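All protein chains but one are shown at their positions in the complex.
Every chain is named by a letter (A and B) in the order it is written, and numbering of its residues begins at 1.
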């Protein structure tokens, strides 16, 4: 029996080797990336519309969100095709599972003509430098007047879109509302405050007292201690508790990097950050933070907040979390709390610009058509429609020439309403200020603008903010390795210390552990990135 | 020549059997052995442009990186602990269940219990984990409401590293014990009723009969299943571990499979994750060989 096993084992090995050879032979035909076609054909018009005389198809991959309808059937998309004569063959991949599929596409060389929303910065740099994604800057200059104008008028946009090697491999999204400068509004239940005769808290200490009162003094008056003092998300920017660290002088407890006098600083090892953790632990120990904060997602959080039985939450506007009725009647924004040492900062998160909304691959036979398509999307009227839905059903013009949204039919989610007819925030749309000024703000925007005024004076200044930029491939790779270990450890300890306390006692061990993981190198790479960026400016 | 002829003769008589076997063989060669050549990327710096064969060899760099990585020992420890825990608890339960079910006198009650017990098997992992969150929620979960009612403090089970493995193992038991018992029940049914009759006349109690008749009767089945289970030791449960994972329990919930998924498929570090996966497979295979040998020596039952 056992000799037979051995023999069979050898045979097996041989068989395996045999197949591997066969397979190896059949797999040697990897194509080298072909660049752009030398000369655009006769079919192509360098200016004016249509872009091509005879209909052409471009195959694009896009990350499909839950609110998106069928891209082929969107009115705005059809209008775009009518104008440009370019048919987009949409490969809309559902957002969950997008990363897996996108990575497999690149790994197997199975590429579309281009990508809209879906790639991340690492992809863009890595595949850009490998030649799989084409550099766009010449194409833009030659064929894309709308985009060129934005780049001229807003150098920061151009800079954020440029890779360290000087090429532009992806177009960004740009919508320059100032209210995108911070992430969370801290909302508090004003009705509860009034019921208990309390004022909106101004310091961290008062905040603690108010939460305690919410928890113990029955602010909803039903005779039961069923109130939830506060609920948040852990390790998420939106709805996270990370803004609270500002009261202790920590600049960014979410992304962990800040700039001080041209030096990159890692917030996760600063005493200010630790003080914030201790404070949150004090809240937690008094039962003032929902324990499910650490495992729930936005939907689960919203299921709680929508009952109106939550004292404090963090939100972009609060409309999703509370609904407009609850928000307008019961909740107000809490201005940044003043900490024990007088610190009063609000975390900056600049979302006016977001990277990676459009790339062209080396497989694309007509990159000039693709770039003109992206430019066509940025015609003033086309842009707003692709973003917010078509005129008539979704948008209308007011008497003074402004554009205002049409309310969705009763019972229909606003985003889903728009998503049926427009690709929403998935295309490379870049708004110049004058076009933003055409928009009459809708309800969520009005709330946001109002909230922004409250936080504006306290938002971390730009010079302390680690800017949005691409990092070269080698550094990215190194960072990916370091970041997994470091950030996972930090989040774990953060949660542990908030729940159990002990940050002071374990702090030195924590610093040491981070040192072992290569924190020094992690920071140094960021410093290099920052220095390069500054010298480029 | 002679051997070749003999060979031809052996096949020739039963050529139709080979015909029947052909689809199976084709499947294993194409879909199981075909992709095996790709294991080489564990030793290469795989890049999309160059493809599998064109990527440059880099030897054991990925393995070195893994062995030297900060997480290596945690991963290994978690994977092994979780598997062994699962095996020690999860394996005997269906056997005990089958033995006890077999002793139920009331035929219809027995059938009912049996039918109910396999029901959770049909529930998918996604659903199972969703249910765990509901039942174990610190705010509204049933278990914590009971704990609070008895004056205790609510425990946030899904977020505690020390609970992760227990939850993982026992939810698996909940889901699959009834199903697993079916095989043993079947084996029990094939035991000669005469043996029980004789033992009863000799005054053997039920417990004694279970120990001396039932258990030895199903022992071969137990051993075979045990070895197969061992072989799967380090591969089961990726999906569930991944779904149950969060940054609070990560210390005990990060196992090799979730790590491979995260670095490979989500992080696009294909070569590295293949190397880690290969490491896992090799360990598995060694364990299998070891146990098969052990079993052959002790009980003369073995897989091949």
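As a convention for this text, contacts are C-beta pairs under 8 Å (C-beta built on N, C-alpha and C of every residue); 3 or more make two chains touch, one makes a residue touch a chain.
The definition used in the following text is that contacts and distances are computed from a predicted model.
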| item | value |
| --- | --- |
| Complex member absent from the view - protein name from UniProt, among "NADH dehydrogenase (Quinone)", "Carbohydrate ABC transporter permease", "Recombination protein RecR" or "Acyclic terpene utilisation N-terminal domain-containing protein" | "Carbohydrate ABC transporter permease" |
| In the full complex, displayed partners of the excluded chain | A, B |
| Among B:65, B:160, B:206 or B:296, residue touching the chain not depicted | B:206 |
| Contacting the left-out chain in the complete assembly, out of B:39, B:80 or B:147 | B:39 |
| Touch list for chain B against the chain that is not drawn | 7, 10-11, 13-14, 16-21, 23-25, 27-28, 30-39, 41-42, 46, 52, 97, 100-101, 103-105, 109, 113, 115-127, 129-131, 134-135, 137, 139-142, 145, 174, 178, 182-183, 185-187, 189-190, 200, 203, 205-207, 220-221, 224-225, 228, 231-232, 239, 243, 264-265, 270, 273-274, 277-278, 281, 284-285, 288, 301, 303-304 |
| Those residues of chain A which, in the complete complex, touch the missing chain | 4-5, 8-9, 11-12, 15, 26-27, 64-67, 91-97, 100-101, 104, 107-108, 110, 117, 175, 177, 180, 226, 236-238, 297-300, 302-304, 306-307, 316-317, 319-320, 351, 354, 413-416, 419, 424-425, 442, 444-445, 448 |
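By our rule, only the chains that are shown with their structure count from here on.
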| item | value |
| --- | --- |
| Gap in Å, rounded to a whole number, between the CA centres of chain B and chain A | 38 |
| Interface residues, chain B side, partner chain A - complex | 29, 33-34, 36-37, 40, 46-54, 65, 69-71, 133, 137-139, 154, 156, 158-159, 246-248, 250-251, 262-263, 265-270, 304 |
| Contact set on chain A toward chain B in their complex | 1, 5, 15-16, 19-21, 23-24, 27-28, 30, 32-33, 99-100, 103-104, 106-109, 122-123, 127, 130-132, 228, 234-235, 290-292, 294-295, 480-481, 484-485, 488, 491-492, 495-496, 499, 516-517 |
